[in-house]
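All protein chains but one are shown in place.
Note that the chains take the letters A and B in the order they are written out, and that residue 1 is the start of every chain.
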Amino acid sequence: MSALTVSGLNVWFGTDRAYAVRDVSFDVARGESFGLVGESGSGKSTILRAIAGLVPTWSGTMMVDGETLGPRRSKAFYSKVQMVFQDPYASLHPRQTVDRVLSEAMSLHGVKDINTRIGRLLDDVGLGPGFRFRYPHQLSGGQRQRVAIARALACDPSILLLDEPTSALDVSVQAEILNLLVDLRREHKLTYIMVSHDLGVVGHLCERIAVMQQGAFEEVLSVAEMRRLEAKSPYTRHLLKSSIKSIR
Amino acid sequence: MSASQGLRDWLLAEEPTSRRQARFAAWYKGWLTLRSNTLAMLGLFVLAFLILAAIFAPFLATHDPFAQDLGQRLLAPGVNGHLFGTDSLGRDIYSRLLYGARISIYIVALVVMVAPVVGLIMGTVSGYAGGWIDVVLMRVTDIFLAFPRLILALAFVAALGAGIENAVLAISLTAWPPYARIARAETLTIRNTDFIHAIKLQGAGPFRIVTRHIWPLCISSLVIRVTLDMAGIILTAAGLGFLGLGAQPPSPEWGAMISGGRKYILDYWWVATVPGIAIFAISLAFNLLGDGMRDVLDPKEDNS
Partner (left out) sequence: MSDDAPLLDVENLWVRFRTRSGVFDAVRGVSFTLGKERLGIVGESGSGKSMTGRAILRLIRPPGMIEADKLEMHGEDILSAPEKRMRQLRGGRVSMIMQDPKFSLNPVMSVGQQLVEALRAHENVSRGEARRRALAMLDEVAIRDPERVYDLYPHEVSGGMGQRIMIAMMLLPNPEILIADEPTSALDVSVQLQVLDIIDKLVRDRGMGLMFISHDLNLVAKFCDRIVIMYAGRIVETCKASELGNARHPYTLGLLNSVPDLEHPRDRLEVLKRDPEWRKAPSVSARQ
């Protein structure tokens, strides 16, 4: 059974129905890592937000573990699906310590034994116990993103939505976070759906990649195909060429 | 020395080891920021002085603030042991000033308990809920905002009768709309941030989000605004007193004292001037402190 199925998804904004996502369908198997690539405004983040229930105006069908999602998300949904946001500087409450952020997430999910769990969670994301009572402004960008990942893992979800989790970070920190994500996926048997504008990052973490343009899927291809530059659509080829040119 | 040094190190530790320590450390850093602002500290000292004066008024007063002595009326400051002179009924102005501080602080405390709280609730609910709730609440706010504060307060007092409690109620009812506006504006920006999205994804309901996550961020800007507004509130209370609609004689409310000295202002300047200076001092002190609080409570602070 697939972890996530999306079919015929449309998302629009405003009263004049400006479509951000048009008729998008895809299927993510359990344990798979699926990437969404595109330029800014291509609608890739909007898809994640629609899945997470942060955008109310959508139509189509979305299923998590075979259960169809309605207009409102249930508590059970949130214990299965969690999200990591792009900007670690904006995704942590400026007045709450790491401890407060994690313990609230756990208590909302009815986790018992919060004290020991927080310690283990911080270990999991590579932060020692010394970080537990710090405020976000006492943390670096990479450390904040680790806290955000810990928060997402607080309820042991099976699907993680990653919205450009490393684009605000330095390359060396990006490498640390990507390694962490690879490790966590193996240990916790997670399914990833990742959005990025960086083909290198997506190629590192994902097996299958959808290229988006103007709200629609241009094509879906495997990483192996992408590496061999076997893209069918001219847009994908252009995107591949310019990213590879900009790296080397 | 070593004990205070130890406390300091504990407060400024890079790695706090308990919730309590983290919270105290945050307060201590705020205090350090405030302390580096000389003017704000001046304001704080003046306020602390006034509060102490109000608390210890019975010990500090040289005379009974209500005792009339027509033989001693309108004495100049310093004459016959009357530090600030006496008023038209021969009451000691210094003693009345001390007791009057109690009334001013009482008014301030009551207003602070009502206006910002009402504003905070109205503003955050309106901003977070959006839709028709927002429209209704904001139109109500606009209606209150459209009245000149003193006039509306006058109308309330006229309807409810003169007296301090009614004056406070009237001031509070006219003071909350700006707070609601601020709280709503803050809520509108906060509710679309990723950390609110993140807590929503943990399954938190609107009540928890508003009270636990949005309020703490709104409160700082409200506290600043309230401190800055305090001067205006005291002046409105004094104004009502001056017009005879606030505290009633013989109560030593500062505004009423000025009002009482009005008739003699040309010949006996101190009767109106001394309470005037007191009002000026407390208003200025609140303003200075408010400016300092702005530096401390700014959520975008980046000092670590």
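One rule holds in what follows: contacts are C-beta pairs under 8 Å (C-beta built on N, C-alpha and C of every residue); 3 or more make two chains touch, one makes a residue touch a chain.
Every value quoted in this text rests on a predicted model; they were computed, and no experiment measured them.
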{"item": "Contacting the left-out chain in the complete assembly, out of B:18, B:36 or B:192", "value": "B:36"}
{"item": "Residue in contact with the excluded chain [from A:123, A:170 or A:230]", "value": "A:170"}
{"item": "Contact with the hidden chain (one of A:69, A:125, A:184 or A:226)", "value": "A:226"}
{"item": "For chain A, the residues touching the chain missing from this view", "value": "39-40, 141, 170-176, 178-179, 182, 197-201, 203-204, 223, 226-227, 238-240, 242-248"}
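By definition in this document, only the chains that are shown with their structure count from here on.
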{"item": "Rounded Å distance between chain A and chain B, as computed from the means of their C-alpha atoms", "value": "46"}
{"item": "Contact footprint of chain B on chain A as seen in their complex", "value": "52-54, 75, 78-79, 81-83, 85-87, 90-95, 97, 99-100, 104-105, 108-109, 130-131, 133-135, 137-138, 148, 151-152, 154-155"}
{"item": "Complex contacts: residues of chain B adjacent to chain A", "value": "14-19, 21-22, 26, 193-195, 197-204, 212-213, 216-217, 299-302, 304"}
